[in-house]
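Structure below; questions to follow.
Missing here is one protein chain; the remaining ones are kept as they sit in the complex.
To keep things simple, chains are lettered A and B as they appear, and every chain counts its residues starting from 1.
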Amino acid sequence: MRILEYVLLIFLILCAIGATVSKRLLVTVIIFMAYSTVMAVIWLFLEAPDLAITEAAVGAGVTSILFFLTLKKVDSINKGTREK
Amino acid sequence: MIIRAVLASVFLLSGAFVFSVCVLGLFRFNNVLDRMHAAALGDTMGIFLTILGVIILSDNIYQIVKLALIVIFIWMTSPVATHLIGKMELLTSDNKKFRKGRNIK
Partner (left out) sequence: MDYKSDPNKIGKWERFFKWVNGEDSIDSVWEKEMRSKITGKRKKRRKTIEDTIERINSYSKKIYIILSVFITVVYIGILLYTVYELPEHGNPLNPANNEVSQRYIEHGVEETGALNIVSAMILDYRAFDTFGETVVLFTAVICVAILLRRTDEDKTDLEQDSFKSDRGDILKFAARLVFPIVVLYGIYVIINGHISPGGGFAGGTIIGAGLILYSAAFGDEKIKSILNYKSITVTTVSCLLIYFFSKGYSFFTGGNHIESVIPKGTPGNILSGGLILPLNICVGIVVACTMYGFYSYFTKGDI
């Protein structure tokens, strides 16, 4: 169980770095979604199931939908590269 | 008891094998539809095998029902998501192979 926790934490850090580094905004949002899902599992390990449910529903579900809608609104799903 | 453990471990290991094949396919394939096929394999078959192993191991009837409900829910939602992604790929990709299928609703 301890090893799984460490693996999840390392994945969390990698997700955080990937979300900032990636060039396309769509990829950033998807990586952020993965971050929220892993964070929900970590809340479960920290014995906070309330927060796990809320994080899975808000972070991975609704927030990602709102991000996608915003990207669609500003027309940057396909061409949305960050300025260098 | 031993039979149950062996059966459960067989199912769990096969589930892990399916997941590893799914991840390998996700990284190995180039085309979107091929990759999607690999991901959908993990979503349906891998989860079914894994949860079947856990069901065999569990004693409580409520746990078994909850796990079965998880399988049913994922089998209802995940293929639909895969279908929608595939439809989107068909409608918007630049690949010439797919231009014939543009009229699919």
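Keep this in mind: a contact is a pair of C-beta atoms (placed from the backbone, for glycine too) under 8 Å apart; a residue touches a chain by one contact, two chains touch by 3 or more.
A quick note: this is a predicted structure, and the numbers were derived from the prediction, not measured.
K.L.:
Would you indicate which residue among A:Val7, A:Val21 or A:Val58 is in contact with the undisplayed chain?
P.N.:
Considering the complete complex, A:Val58 is the one touching the chain left out.
K.L.:
Who touches the missing chain here, B:Ser9, B:Asn31 or B:Thr77?
P.N.:
Of these options, the touching residue for the absent chain is B:Thr77.
K.L.:
Could I get the residues of subunit A that touch the absent chain, sorted low to high?
P.N.:
Contact residues on subunit A toward the absent chain are 49-50, 52-54, 57-58, 61-62, 65-66, 69-70, 73.
K.L.:
Considering the whole complex, not just the chains shown, which residues of subunit B touch the missing one?
P.N.:
Contacting residues on subunit B, toward the hidden partner: 73, 76-77, 80, 83-84, 87, 105.
Here is the rule we go by: only the chains that are shown with their structure count from here on.
K.L.:
How many angstrom lie between the CA centroids of subunit A and subunit B, rounded to a whole number?
P.N.:
21
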